[in-house]
Structure formats: C-alpha cells, structure tokens
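The structure appears below as structure tokens.
Left out: one protein chain. Kept in place: all the others.
On to subunit A.
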C-alpha cells in the first residue's frame, strides 16, 4: 500500500513538472508572438516543435506502466471556503483566489461543460434518428472526400518537392562550369577562330617525329588544344630543343 502511494506521488510530481515545462514554452511562444515584430517562420516552427515534443513526452509519461491509472483515484473536496487562500493563490500563480463553491465545480469536473454536453446530446439524438442506409451513404461520401483530399495533398507535395529540386539545380550548370574551366585553363573558345583551325593537324611538326622518346615519356598528358598556335612559333624562335 505504501509503495503504491509512493509511486503515485512520484508520478504526480513528474506530471506536474512536465505540465509546467509545457506551460513555460506556451508562454514563451505567446511572448514571442506579441513582442517580436520581425517574427520569422523558422522560429515559430521551432516553438511548435518544442511544444509537440513536450506534449508527446507528457503523453508517454501518462501511459507509462509505472504511472498508476489516475482515473481510478477519487478526489474528494472536503472543505470549501469562501475566504481568500494565500497558499492556493501562490500555487496557481494568482489564477484561483479561493477554494469556494463557484470555482470548485468548474475545476474538478470530469465531464464537459453543460452547454457542450447539451450540444453533444443533440448531435447523438440526431444520429440515432437517422436510418441505416442514410448513414451508410453519408459515411461513403465522407470517405470519398477524404480520400480525394489525401490524393490531392500527396500529389501536390510530390510536385512541390520536384519543383524545389529543379529550382535548386538551376543555380548552376555543369556544362557552364566545364566551358569556363576549359576556357581559363586551355583557352578554349578564347582564341580567334582563324588560328584555331590551324594547319598543325594536317602538317605535323617535324620536331614531333624527331623526338619519339620525349613524346613517349610525356604521353600521359593529353594532347593540348594549345598545339594549334605553337606551330607558328616553332619555326621562328631560336631555342629549338
């Protein structure tokens, strides 16, 4: 028995802690919404992510096997008093001033509020009056609409992701990179046209034949596009090798 009580105490404390965390982040979000003029989407998303994390950890805690089922416990208000209760005020941060007849039914109720209850009853009455065929028809209709909606969302998401991918690719082009690098490194496209289609291919330079050994040693290197211009220089300059 004592062990059960201890367990209850522990789990209640943990629950209160979690709820307080949640409350803290909620008020932080509210402050952010009210005070920051240049509120950006990522920061709101951050807050939401924090909230959803805290809610799910609270849920996990409540479903945990060591947490006793709280609904099996009875809370019985023993004393109601119309006087102001300083301790209670401090505990609830000024929201509940006194434990009196007015607030207790609201705070300790386990059912929905009366007007909500009334509406719920109205709806269930309506539902029970309906014929089975009619209900089936409506269910089918709702199912159809939700499937269509789901399809639309999925297809739109696919399109959106595709669009995002293609827009990313448009910032740079591999073909252009290659064009630019070939130009900067080998002068491709920078030499004036007449020189480019030079005679060096039809008339191989005599030096190439004269030095087979040298050529073999450097055959690892790709033939350069530069060779087009060397021909004209080879006959002129004095440092023939």
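Rule of thumb we're sticking to: a residue touches a chain if its C-beta (ideal position, glycine included) is under 8 Å from a C-beta of that chain, and two chains touch if they have at least 3 such contacts; residues count from 1.
What we mean here is this: contacts and distances are computed from a predicted model.
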item	value
Among "Vacuolar protein sorting-associated protein 29", "small monomeric GTPase", "Ras-related protein Rab-7a" or "Mediator of RNA polymerase II transcription subunit 18", the UniProt name of the subunit that does not appear here	"Mediator of RNA polymerase II transcription subunit 18"
Candidate in contact with the missing chain, chosen from A:31, A:139 or A:190	A:190
Residue, one of A:4, A:87 or A:176, that touches the chain absent here	A:176
For subunit A, residues in touch with the removed chain	168-173, 176-192, 200, 205, 207-208, 211, 214-215, 218-219, 221-227, 229-230, 232-234, 236-241
